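What you see is the complex with one protein chain gone and the rest in place.
Going by the order they are written in, the chains are A, B and C; count residues from 1 in each one.
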Amino acid sequence: MPRLAADTVTTPSTPPTAGAERALRLRFARVRARTAALAAPLTPEDAQVQSMPEASPAKWHLAHTTWFFVRFVLDEAPASMPAGWDTLFNSYYVGAGERHARHARGLVSRPTLAEVLAWREAVDLRVQARLDAGAFEPAALDALLLGTHHEEQHQELLLTDIKHALWCNPLQPAYARDDSEAHDLAPPPESTADDAGGAAWLPRDECIVEIGAAPWPGPAAAFAYDNETPRHRTLVPAHAIARRPASNGDYAAFIADGGYRTPALWLSDGWDAVQREGWQRPLYWHADGTREFTLAGWRERDPRAAVRHLSCYEADAFARWADARLPTEAEWEASHAALAGTGQAWEWTASAYAPYPGFRALPGTLGEYNGKFMSGQMVLRGGSCATPPGHARASYRNFFPPQARWQFSGLRLAKDID
Amino acid sequence: MPRLAADTVTTPSTPPTAGAERALRLRFARVRARTAALAAPLTPEDAQVQSMPEASPAKWHLAHTTWFFVRFVLDEAPASMPAGWDTLFNSYYVGAGERHARHARGLVSRPTLAEVLAWREAVDLRVQARLDAGAFEPAALDALLLGTHHEEQHQELLLTDIKHALWCNPLQPAYARDDSEAHDLAPPPESTADDAGGAAWLPRDECIVEIGAAPWPGPAAAFAYDNETPRHRTLVPAHAIARRPASNGDYAAFIADGGYRTPALWLSDGWDAVQREGWQRPLYWHADGTREFTLAGWRERDPRAAVRHLSCYEADAFARWADARLPTEAEWEASHAALAGTGQAWEWTASAYAPYPGFRALPGTLGEYNGKFMSGQMVLRGGSCATPPGHARASYRNFFPPQARWQFSGLRLAKDID
Amino acid sequence: MPRLAADTVTTPSTPPTAGAERALRLRFARVRARTAALAAPLTPEDAQVQSMPEASPAKWHLAHTTWFFVRFVLDEAPASMPAGWDTLFNSYYVGAGERHARHARGLVSRPTLAEVLAWREAVDLRVQARLDAGAFEPAALDALLLGTHHEEQHQELLLTDIKHALWCNPLQPAYARDDSEAHDLAPPPESTADDAGGAAWLPRDECIVEIGAAPWPGPAAAFAYDNETPRHRTLVPAHAIARRPASNGDYAAFIADGGYRTPALWLSDGWDAVQREGWQRPLYWHADGTREFTLAGWRERDPRAAVRHLSCYEADAFARWADARLPTEAEWEASHAALAGTGQAWEWTASAYAPYPGFRALPGTLGEYNGKFMSGQMVLRGGSCATPPGHARASYRNFFPPQARWQFSGLRLAKDID
Partner (left out) sequence: MPRLAADTVTTPSTPPTAGAERALRLRFARVRARTAALAAPLTPEDAQVQSMPEASPAKWHLAHTTWFFVRFVLDEAPASMPAGWDTLFNSYYVGAGERHARHARGLVSRPTLAEVLAWREAVDLRVQARLDAGAFEPAALDALLLGTHHEEQHQELLLTDIKHALWCNPLQPAYARDDSEAHDLAPPPESTADDAGGAAWLPRDECIVEIGAAPWPGPAAAFAYDNETPRHRTLVPAHAIARRPASNGDYAAFIADGGYRTPALWLSDGWDAVQREGWQRPLYWHADGTREFTLAGWRERDPRAAVRHLSCYEADAFARWADARLPTEAEWEASHAALAGTGQAWEWTASAYAPYPGFRALPGTLGEYNGKFMSGQMVLRGGSCATPPGHARASYRNFFPPQARWQFSGLRLAKDID
């Protein structure tokens, strides 16, 4: 039975142990500090920019994640904040009151970045003081844990959005002050020698698999978002899935073979996007064919690294060109333990983002977290170079509209077998 | 092995029997005559109107269905048509050459309706002459059968689109000259007495079911579109599905209960649509609360008839209000034999339109028929008052974007059970 | 003192003579018959098409001009028309009640063309019967005369709009069944021999001229629209105006010299339009450099004929390229008697459409005829191949937004002199 600090919850729950509280306290401190570190390279001007309606200013990410703790953990009234902030920093929770227009976040010059950072510190102190005093109800502790996972999601979004904002500047400056701050520099790729050895594909006969996670919060349940639940059985057809993700080199071959000029390879909506947007290569690839824009500025592209910044339409067209297809999310999850390269780029799947059988959203306002977006989006699995360490898991379901490509998104091939 | 009259097909196939050819000839004549009958109530002006980019003029439907036979059955060169017609009446087949801009179909005043009708007759004679001469290859006969099913789809679209066109006219005239021509007048509803008897829900335990159809064309295969294939196993979770579709009366209760003013009931995209479009009731319902616009003009609404002209967002919100959900298409197909009311309105499902495991599109240009639209759309099952008799079947997959509601679309509830 | 049949008019006026009434009756009959003749080449489908929001279907022109007589001359209540027609065929007269959405005129398939033509005849009979009976008040007779001029404007608009509608059809069919019906075939051009003789420019020293027309209706006043009034004095600076309009040959030289690729020649808004719309030549010119689309279809262009279908931006850029400028409307009117070629194409002037000093709109609803459009438009002078004979006059002020070019519009050069 869920026991989040939400409006409709009344069931008492077992008090957490002292050890669990200590771990939560450490986790809270670590996550909050990491967010501040991600903001450190930014000027106040950088943190102000909203490059498109789908993106948010870095300052807004910093403020919204703090608002989440104020409203759902400290459970403070809106009046505890400076006037207007409750509206400004509510993202999409209709149950929590009015929201500022999403596309106009970049117009809000005040509060300043410095004021937002000071607010973060003040809220952190209040949370810590309540933890010290053992004053949180179990439900509030659940919300606190959720808030740290929520903030980790925004850590990735902050990097995703600031990369786009800086790329929109004709000067295309770097976010990172040195390479240690550039999360999207290509890691040393794993060996792909086994590709030639015939083990590039992982075959699987038709079978029933269990995917998903047990509902959280619940007895002995590990953290998971509601959209990952419940754990359930599904039938996976006979198929093979690629051991490694598609690489920059693979995708360059698709381009060289005229992929962007061959309508038969594309979904109808995808071909429309190619023509309307003038797509000729992944976002952030240079027309010179060798470089890509990274958080450290322009760099040589590594042909062995996972291809990134593809829309689902591009991933799907590439797969068709390769005489393959995208995997379903069940296929992906069934084989995840054997997949290499995961963690370089989110992998588009063939699965529309939809509720699992038996899905129930979290109660109350937090029920808006995931469920209401189950329309018009596709599931991505895995994780990316910008995902906080330890944030994702095998059952994790990321989701974006099929035309989006400013996030760190690539693909892995799958195919039917007899 | 498919044997359509398509560019890449070389495999010979077994000649059809004389009986099959006779049946096909009768079917062709019957379908073509029915289309002409549907156009009979239209003035040349009616047949010219395109009310929105998603709809087509009736004249275009009449011409496009004929073009299909010219290009894919008679296999005539574009030059066999008057100059420009090949481009004007190609819908979306990139493999068949240039296409006129879809949104501008309503600007094409010439050829006139009379010229299009005359062309239909001329093409019919050529097809019949070839049939008489036994001059069609087997692959052409397959394409001919496909063409008749294609034309039946356009029969429904013609009614769907002309209803919208006439409704856009402030005078809101009727299509039908008498009730016998009005396909969307409410039929005598079936008894719903068993609702009270406790048999309103059809429960089913978790099981593996087979859905879909065997690939056509193929040995002994009945006709089916490629998107229905292959027949395959899938796991259906424990659930119950409603015996009858949601009715006008059910939906009126949702409205009366503030359904259109309660954001918590809606998907995020759905709530955006409600606000952007000002939706307050199904399309074609009168603000007076009692009437609906039909092909015969304004009529009293029957509260027992299936509700129609809902978007998927409205269907989904209604289901949530009813503490239920939409069925998946597998759940629907598994129970279809026991479902009442089907055939009044297409039923939105919870399933995004996606390829079945092992899906293969038809070869060549006709492969564009279905597969390239498997993005951004939801599956509808069943059939509607405007569907030609005998056209649909249990495995039939209709599809529309979730915001569309000018088609004859309603819903049936489902729910999880333990 | 105006005495139109308008809501606020109460002053009696002198009864017109029997001779004036006879002339008016003949004029009415002639104008109405000419409109019907212009519609004769049109199919019902042609008459239905609205190619863009700024244009109207031919059927709408036929109906609206009739509505004008019903409401402003016969002074019949809206209920005298079939339900809804009063709203459908009111163009922009807020004082006369609700109006249908302008951009959606092409969706109104009913009433049909035949019904509109029958209505025209019925209204004509009612007007004639009232004339026979001497039953019109003087104010109604004034409105009747205005109505005939109004209809002549729509005669030109009908040709303007149908030319565009047919051009939007990829088949680009002809309006005219033979050349006698094609109003825009180039006439035998007048001699331009005097160009070489040094008399191409008409110089004029600074002077005060009288332009405009005396207010109509009024004692002994000839018909004029309110926007032409009052006749007034204005100071014209020293200048010269070209004796003949710019020709197709002149304009082709501008194109050949890179006119459409040289931003320094263009107004800022004009250059934006060139880039946004991809303009490379006048509307209706073929890319082959030699042909133009006419009401009789594609024809060879006559280099000596006046250039047509230019926006004001193009006319202005051409003038700058020629080291000249567009004339003001006062300069044009001051010299009009000596200008050659006028009547081939409306001539863009440098004058924004604005009220003359002392301007007063007609009283009542008919005051909406002209005055409320005095914003965002430029004045054109002269007349065109599509203007009804005798319709225009020296003081006539046509007006269009500067980006419009589907009308029959060209230019004449002017320049400053010391």
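We adopt the following convention: contacts are C-beta pairs under 8 Å (C-beta built on N, C-alpha and C of every residue); 3 or more make two chains touch, one makes a residue touch a chain.
On a predicted model such as this, the values are computed, not experimentally measured, just so you know.
Asker: Which chains here touch the chain that is missing from view?
Answerer: By the stated touch criterion, the chain not on view contacts A, C.
Asker: One chain is left out of this view; which of A:106, A:259 or A:383 touches it in the full complex?
Answerer: A:106
Asker: Can you tell me which of C:232, C:286, C:304 or C:336 touches the chain that was removed from the display?
Answerer: C:232
Asker: Among C:132, C:206, C:257 or C:277, which one is in touch with the chain left out?
Answerer: C:206
Asker: Quickly run down the residues of chain A that touch the omitted chain.
Answerer: With respect to the unshown chain, the touching residues of chain A are 43-49, 51, 59, 83-84, 87-88, 100, 104, 106-113, 165-166, 168-171, 173.
Asker: Extract the touching residues of chain C with respect to the undisplayed chain.
Answerer: Residues touching the hidden chain, for chain C, are 92, 94-95, 206, 208, 232-235, 237, 239, 263-264, 266-271, 312-313, 316, 325, 350-352, 354-355, 357-358, 368, 372-376, 402, 416.
Everything that follows uses one rule, which is that only the chains that are shown with their structure count from here on.
Asker: Among line, ring, star, complete and other, which one matches the pattern of chain touches?
Answerer: Per interface graph, the chains form a line.
Asker: Return the chain label for which the distance between chain Cα mean and whole-protein Cα mean is smallest.
Answerer: Chain closest to the assembly's C-alpha mean: B.
Asker: Can you compute the centre-to-centre distance for chain A and chain C, using the mean CA position of each chain? Integer Å is fine.
Answerer: Averaging C-alpha atoms per chain gives centres 60 Å apart.
Asker: Could you please state the distance in Å, as a whole number, between where the Cα atoms of chain A are centred and where those of chain B are centred?
Answerer: Whole-Å distance between the two chain centres: 37.
Asker: Which integer distance in Å separates the CA centroid of chain B from that of chain C?
Answerer: 47
Asker: For chain B, give me the residues that contact two or more of the other chains.
Answerer: none
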